[in-house]
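Once you've had a glance at the structure underneath, I'll fire off some questions.
One protein chain omitted, others in place.
Moving on, here comes subunit A:
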Amino acid sequence: MTLRVDIRQTLGRFVLDAQFVAPPGVTVLFGRSGSGKTSIVNAVAGLSRPGDGRITLNDKLLYDGARRVFLPPHKRRLGYIFQDARLFPHLSVRQNLRYGGWFAGQHDPADFARVVEMLGIGALLDRRPGRLSGGERQRVAIGRALLSRPALILADEPLAALDEARKAEILPYFERLRDETRMPILYVSHAPAEVARLATSVIALDGGRVVAQGAAAEILGDPSVTPLGPRAAGAMLQAVIAVQHGDGITELSAGDLRLLVPQIAGAPGAAVRVHVQAQDVMLATARPEGISALNVLPARITALRLGGGPGALVQLDAGGNLLLARVTRRSVAALGLAQGQAVFAVLKAVSVARDGIAGAAGSQR
């Protein structure tokens, strides 16, 4: 699956001018609100008509402004998961799930049962959407999109309307979608932790333009790409569980690095992703002694970005992994930090948040 998007659209004062190629896997459109993420997804879905450009999915032409080709949404075979679920209120959960399959001209009971089982919505089938919780509704919406047999899933901030507990409930289903169904997904998000957990590749957007695109670890670890500002920057480590220690600490191995984090469920060898926020990483020029932080990681500075304000973002190579550290410019000056310099990155185990860790194999592809 390869989605190619090259569109230009003027919406009042906002100009969208985006070109990117979404390879197989989960491609996350990452940027702050108003950066044009939803406009892009709606153009791909056929819910809006860009002013000009071209959109293709594999060799299927969805839109071509110059040749005046516009495939209407119902002929595109894209499963759209909306932020607000948009279940049909007059239909039962079962009927909602079967809605798309009916137009695809097929109902495969085995497929239906598999999706229902994967999303854990077997007990809800005869209920109406009005009687579902927000999380349940979103799970049904995922199932409904999946069962329409789409060539590509579009997800527009599907977790944004949910509280933290519900987010934690739904996110694993997207990971299973990525890892079990191998369904290509174009996923819109402005939450770094979500991006770190889900993305195979990242398209960073700002002001209607693509500012960077590439593999997730690469983009998230790039100090020059901060679509949400340097405060929200954070790198993603792809690791495997090495040892489960008896005191509730899990030891991870990532490249040549050993990392201690609060307990993650999973057998040794299981792949995990860890989101390390730049502001949680401290730098030292000599190995600090007598501190409580469990992780003191030898690293080398690979890039330095001084911001306009008091802050600076430092990119580190720690045992073959990209890490970001957010420090002050004053510290950069005081320690004489420079590119190529060897330092120690200090990371408290407990600062790795629970929602920043994903027990999933998606990073292996």
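Quick note on the criterion: contacts are C-beta pairs under 8 Å (C-beta built on N, C-alpha and C of every residue); 3 or more make two chains touch, one makes a residue touch a chain; residues count from 1.
Note that contacts and distances are computed from a predicted model.
The unshown chain of the complex is recorded in UniProt as "Molybdenum transport system permease", chosen from "Metal-sulfur cluster biosynthetic enzyme", "Copper chaperone PCu(A)C", "Molybdenum transport system permease" or "Xanthine dehydrogenase family protein subunit M". The chain not shown here is touched by just one of A:86, A:258 or A:305, and that residue is A:86.
Check A:31, A:53 or A:100 against the missing chain and you find that the one touching it is A:100. Residue A:131 is the one among A:131, A:287 or A:330 that touches the chain not shown. On the side of subunit A, the interface with the absent chain consists of residues 45-47, 72-74, 76-80, 82, 84, 86-90, 99-100, 102-104, 128-131, 144-145, 148, 154, using the contact rule stated above.
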